[in-house]
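Read the structure below first, then the notes.
Omission of a single protein chain aside, the complex is shown with its protein chains in their original locations.
And then chain A:
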Amino acid sequence: MTPGEIDKIFRDEAGRALATLIRLVGDFDLAEDALQDAFAVALERWVCEVPDNPRAWLVNVAKHKAIDRIRRQTIFRGKQQALVHELELNALGPNEPTATLDDDMLRLIFTCCHPAFAPEVQVALTLRTVCGLSTAQVARAFLISEEAMAQRLVRAKQKIRLAGIPYEVPEREMLAPRLDGVLAVIYLVFTEGYVATEGADLMRPDLATEAIRLGRLLNRLMPDRAGITGLLALMLLHDARRAGRQTPAGDIVLLEEQDRSLWDRAQIEEGLRLVEHALRVQGRPQPYAVQAAIAALHTRAPSFEATDWPQIAGLYEVLLRINPSPVIELNHAAALSMVDGPARALDLVDAIAARGGLRGYELLPAVRADLLRRLGRKAEAREAYRAATEATQLEPLRRLYARRMREME
């Protein structure tokens, strides 16, 4: 086996192995260091033969490395001796029930997404420990230096230890709000991958892929939760259009211009099945499931014109009832422009803007510009496109607005 293949197995198993190790050794840093030690051993040994159960192997070797690390520390405190003792007692057999390992993974996810961390810290910790990205990769996702990211992660792990953030899945009454927090983290990773905040590239597919991986994992660990299934469906359906969303040169192709044969049909089918499932789960409708239902209508439509716009506008009204926000109002207005025309939609958009709820939201001028353009109010449209260009840090969006302005000349 080549080092590249070993690296891939390691990436696949690292998150779950780490999750179990943290429970066994009770310390994030020690668990991470020990897992790195185990990986070094794997690189040597697996070249000849890969173990049947790589994760159990990694956990087992890492556990012994953790014991070695503790022993190597010169000052022996009673506490640490007790820890070594406990570790030896807790020796993980190769056949530890899958349920326990799944619980470990959930513990890790809920700990990384603890509300005592700022949202960006939750995202960074999740990408680093659950997804197994390197610190350099996480730093790239945040467009900050590796050093700054390393420091952020060190501080976060310190906080886990010093502030006593428990390594556990929250109990009944806390589970629902905490799960919402976890889903928000996954969605944050996805949206950054779907449309980047800044830079030269519209999309960052690696982040979208990680988010989908997390969604799949969570959906398997906690089945029949409409929020999770809905979010996974939403991400799959959006991501399925990836190949159609930009030209080879990296220019944006708008939904109405996209070659729908480029969309990933298999992924759409999977997404559609999940939406249906999410909508059937008992309880009040979940915002992610409703958003997924909207995405489903888009992917089902044979063309932009033949899209079921009245139903899309109706679903946005459902969203406004269960999860009101000015961003949803803006989306609703855009959908309504396809039903009642751009004039009515522009009135709505201007009303939202007048209330001040979207101050600083960079897509507000873009939506206004599009409506004004369709109404033939060129001078105002041009001004709105200029405002939209000012508001974004993303190069492909700036080129799109420039193209629209040229088209109006």
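What to note about this one:
The rule we apply is simple: contacts are C-beta pairs under 8 Å (C-beta built on N, C-alpha and C of every residue); 3 or more make two chains touch, one makes a residue touch a chain; residues count from 1.
Criterion: contacts and distances are computed from a predicted model.
Missing chain, UniProt protein name, picked from "Cytochrome oxidase subunit I profile domain-containing protein", "carbamoyl-phosphate synthase (glutamine-hydrolyzing)", "Amino acid/amide ABC transporter membrane protein 1 (HAAT family)" or "YciI family protein": "YciI family protein". The chain that is not drawn here is touched, among residues A:Ala40, A:Ala116 or A:Val327, by A:Ala116. Touching the chain that is not shown, out of A:Pro166, A:Pro205 or A:Gly250: A:Pro166 (per the contact rule at the top). The chain omitted from view is touched by exactly one of A:Ala40, A:Met174 or A:Ala402, namely A:Met174.
Listed here are the chain A residues that touch the chain not shown: 77, 114, 116, 162-166, 168, 170, 174.
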